[in-house]
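Some chains have been omitted; the remaining ones sit where they do in the full complex.
Read from first to last, the chains carry the letters A, B, C and D; within each, the first residue is number 1.
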Amino acid sequence: MLYSRQLDELLFNALEEDIGHGDITTQATVAAERWAQGKFIAKAAGVVCGLLLVQRVFALLDPQIQFSSHVKEGEKISKGMVLAEISGPAGSILTGERVALNFLQHLSGIATQTRAAVEQVEGTKTKIVDTRKTTPGLRLVEKYAVRVGGAMNHRYNLADGVLIKDNHIVAAGGISQAISRVRSQVPHIMKIEIEVENLLQLSEALQAGAEVILLDNMSAEEMTKAVQMVDGRVLTEASGNMGEKDLREIAGTGVDFISIGALTHTVKALDISLRFVNEA
Amino acid sequence: MLYSRQLDELLFNALEEDIGHGDITTQATVAAERWAQGKFIAKAAGVVCGLLLVQRVFALLDPQIQFSSHVKEGEKISKGMVLAEISGPAGSILTGERVALNFLQHLSGIATQTRAAVEQVEGTKTKIVDTRKTTPGLRLVEKYAVRVGGAMNHRYNLADGVLIKDNHIVAAGGISQAISRVRSQVPHIMKIEIEVENLLQLSEALQAGAEVILLDNMSAEEMTKAVQMVDGRVLTEASGNMGEKDLREIAGTGVDFISIGALTHTVKALDISLRFVNEA
Amino acid sequence: MLYSRQLDELLFNALEEDIGHGDITTQATVAAERWAQGKFIAKAAGVVCGLLLVQRVFALLDPQIQFSSHVKEGEKISKGMVLAEISGPAGSILTGERVALNFLQHLSGIATQTRAAVEQVEGTKTKIVDTRKTTPGLRLVEKYAVRVGGAMNHRYNLADGVLIKDNHIVAAGGISQAISRVRSQVPHIMKIEIEVENLLQLSEALQAGAEVILLDNMSAEEMTKAVQMVDGRVLTEASGNMGEKDLREIAGTGVDFISIGALTHTVKALDISLRFVNEA
Amino acid sequence: MLYSRQLDELLFNALEEDIGHGDITTQATVAAERWAQGKFIAKAAGVVCGLLLVQRVFALLDPQIQFSSHVKEGEKISKGMVLAEISGPAGSILTGERVALNFLQHLSGIATQTRAAVEQVEGTKTKIVDTRKTTPGLRLVEKYAVRVGGAMNHRYNLADGVLIKDNHIVAAGGISQAISRVRSQVPHIMKIEIEVENLLQLSEALQAGAEVILLDNMSAEEMTKAVQMVDGRVLTEASGNMGEKDLREIAGTGVDFISIGALTHTVKALDISLRFVNEA
């Protein structure tokens, strides 16, 4: 992730949300010239993600703050590990602490559960992908956390990928009409993905020139048949509450991708804290 | 929650994030004059929150959309229940669906787990409150969901409440110095809350004029002693991974408040879907 | 183009740019209650585009203004034709006139020259597409004008499509490395397009799994060979100063697409004026 | 043009428009530590304008990029000339290339055709000025390009200059009423310009105290008479499709200014490219 104004806007807004017109407790108690040192410490095992954001949050808040990571984005961490160190004006560090941790814990939570899903299908050809079920406002960084966790991204939004769902099909008057309309209006560099619920629809979709097939809420058995019918001509993607399924079993059907909304819609924050050191 | 420009900005940004320069699939397949009807259906039991946002999301996207709720914010819902109905241009509904559901599921998730916590302490005098461990950018609506869930809000941000933590105490040179500095600089309408880790600190804090005491990471036994020492003179608040504690036991110590970060930092989306009806 | 906040921002900014803190001439000379009627008249033949924006510009400026189009977006118009009528407060119409015309003339200019290009290849299977050589800030509406003119859009920006150019190939260490890296990192719903300059590169690209081939600055003869080598397995796109080429000859090579930067980077405004009527 | 936040906003928005949530091709193929060098090369003769913007675009995108111009804004350039050199992270340069060139080619196109107009009237007292027929959103930089091209700016927008047109006259009840109303309401540091279509109106305008006369769509002959009638008492400006007229002939009428909308509304991009060097 390059330096990006979009990211800075996100971090600035988070800082303003939490600081408002000023951190009145810190302003009243901490002298401007007081310096502090602290360590970010994992209080649970997982996969770390977001240290780049933490660094930038503090840089935006106070350029005098020094920050250095001991681990890389995506590294597995264990309880008690020191993830990074920080030093600088004590007041600024205290003021930015909560925002920094809120990002770090949330994104590490996503990376951690993404990694778990990826590991379940390890050794198969199936890849894990995310969805658009992200937290409003955080898509940029949540999709980053998914990649850091080892999975791939699906489309970013409604503008950069085609996914024809049942209602689009109904509105267009059938599968082949929907596909042909899309083909004539959408940039030629985009593949056409279509959602099917059974083998009949699948057969129609293949005939109409679909390039990616989303197998929606099928049993493992039905998916296996679908994959056989497709026979490698186009890509297949398993979908539908995959967060609660046995991913290894799904991968066994031979699908190319499994998309999991829960990677981003149901996140357990990874417990990480900032501990101040030698500061008396 | 009155009509608010802050809320509108949040919703508009979420729409732009998800729609980008346009919903290319819908534009290609759904005729502008096509109308549709749909129902928001609970696929799991819980406490609903966010229907007001769903309504506003669609109103911002397309004023022709009609939306009517069947339940009230904060109502308990069961699996299969119809929460709301929507009708209007099919294209607009399809385009706004994901953003609307992302808000609804997330906020209902918060309201649901907040209600569970509130019910655990029912019948005691203890109240559940939230923290600043919210998702960056969503504090306005997450704190709303906490209220809808039946708990109370703690301070909104660093500007509208005082909480003196250990590092502030160290920086100020002691508990009484910290409190006196704050008292002389902070508006007189704010109570001074201070974090203490043991009874000795508590005793100092009381003497120095603290008005709310945060009992940090104490055992239930220690908390009981603390509450006895306070003897109703000031308010007490239990804190420290309360999301994993037996809240009824904590309430039994007699504390006035229990603050729980997990209400907002670890959220399981409540499963709700939009089903289109009779639309052929 | 649905109602869109992005569009409104564009129009509002254009209004602010032109109006500043107020239209001092109009404020001094035109009474608030004075009403006026006017007609938008073509002063040259072409393809009209932007009436939707004109309508919205005036709606944003003054909701009392009535606007009705006599022609549809994309319609061919001849010199002297009345394109639309407007009525409302004279002051508001005068104040918004220039911004409205600036959009209308520019977008109609694009639609007009796009239509000319499309007509050149009519009857062939080749399609005209645009590029990212758009006027900064106007991509949303310029790509709309291209569609209105009858051509298709290429990718919208660097995020929603892959195009591997020579420098990417050099950096990645070769064509097959570049394609394989992209394949493993980019969403599976995107086709991989690669730029080739000769048949050798084309052959490598095909072998490496490219899905769209951009034939850069080739002669018609060389393109014909390239198309034959591709033999319908992937899509082909001719590129390189196509604005100055004989498009019919290029189409004769059998390429699927011709991308033309000049559609948007070198635009002759279509002359359209607003004439006030019976207003004394 | 001083450092300006308005300019930065323009450039940032152009970058966001073109980069979206990230340059996926470059991110996948170009290693972060890879360095590159490139040259901006003129592929056609003209007047260069916009190198300052190019430099700023890259500085905003990546402060590690070095940029040095070989020519000055407004200099005449010939085909094949190296205009500037750039070096820095290869990925950042590739990501910013299109936006930089889009500005550079557009503004150089304006400067080139402005210079041509200025040269046509060289040796006369007549000066070329621009109009408000600029591309929406780009007025700041297009008016800059006009100055770089050697012409002068007319008013920036409706707030910083008076121009009474026929509809204002009708609304005010006549030329003298319009002028007297404006005089009593508009800051005393502004001259009052009025549009006249014939010598009768001119006579009235002079009597009423007009300070600048816009001669609208007059023949050269009529303009000559108008200039004689004015006799140096106020300024005169020729207007009306001047982009298609013989400017030398118009200047021969003795008018002080010729305003040309086509300087900014009909722009041919000047062909300039970025060529990477020695990069293997």
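Following the convention adopted for this analysis, contacts are C-beta pairs under 8 Å (C-beta built on N, C-alpha and C of every residue); 3 or more make two chains touch, one makes a residue touch a chain.
Just so you know, these numbers come straight off a predicted model, no measurement behind them.
Summary of assembly composition: all chains derive from one sequence, 4 are present in place, and the complete complex in the structure file consists of 6 copies.
In this text, only the chains that are shown with their structure count from here on.
Here the spacing of chain A and chain B, counted between their Cα centres, is 22 Å. Here the spacing of chain B and chain C, counted between their Cα centres, is 45 Å.
Among all residues of chain B, those that touch two or more other chains are 20-22, 27, 91, 95. If each chain is drawn as a node and touching chains are joined, the picture fits none of the line, ring, star or complete shapes. Per the contact rule defined earlier, chains pair up in contact as A-B, A-C, A-D, B-C, C-D. Residues 1-6, 139-140, 143, 156, 160 of chain A are the ones touching chain D in the complex. Of all the residues in chain C, the ones that touch chain A in their complex are 127, 129, 147, 152-156, 159-163, 185, 187-191, 193, 211-212, 235, 237, 256-257. In the complex of the two chains, the chain B residues touching chain C come out as 12, 15-16, 20-22, 27, 60-62, 91-92, 95.
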